[in-house]
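Of the protein chains in this complex, all but one are displayed in their positions.
Right after this comes chain A.
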Amino acid sequence: MSTFTFLIIGKNDNPLYEIEFPITVQKKETYVHQYIAHGSLDIVEEHVWKSNNMYLKIIDKFNKIQISSFVTAGHIKFMLLHEKKDEDAIKNFFVEVHDLYLKILLNPFYEYNKPITSTAFDAKVRKIGTRYF
């Protein structure tokens, strides 16, 4: 059963949201995944100026884990760590989470570039995640 880690990184490389599928992963692995995702942020920065697509496909590898990225218009980075390579499912996952992120952004009480604490958002991301992975 492969695990997926999904993070949303803000403008100052600050994490806005994190989630792991399945939810039974140990603490130690969570730290490694965070470390890997932050390490590949430099590569995301390079790729961001080369194309004007939001979906950046696989940008980095770490042992067996591959990292895909999706950068929004406001340069908020969605990072997904995965082992299998399933570009279509990953792209659809990113597009759906981007839609959810937009709805959270439109809330005037949500401060831009701050962590997302909405439980409804969390529940929805879990649902989308279990559907695609």
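Going forward, a contact is a pair of C-beta atoms (placed from the backbone, for glycine too) under 8 Å apart; a residue touches a chain by one contact, two chains touch by 3 or more; residues count from 1.
One rule holds in what follows: contacts and distances are computed from a predicted model.
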| item | value |
| --- | --- |
| Candidate names "Cell division control protein 45", "Trafficking protein particle complex subunit", "Dolichol phosphate-mannose biosynthesis regulatory protein" or "thioredoxin-dependent peroxiredoxin"; UniProt protein name, chain not shown | "Trafficking protein particle complex subunit" |
| Among A:L41, A:I59 or A:L105, residue touching the chain not depicted | A:L105 |
| Chain A residues that touch the omitted chain in the full complex | 11, 48-54, 71-75, 95, 98-107, 112, 118, 120-121, 124 |
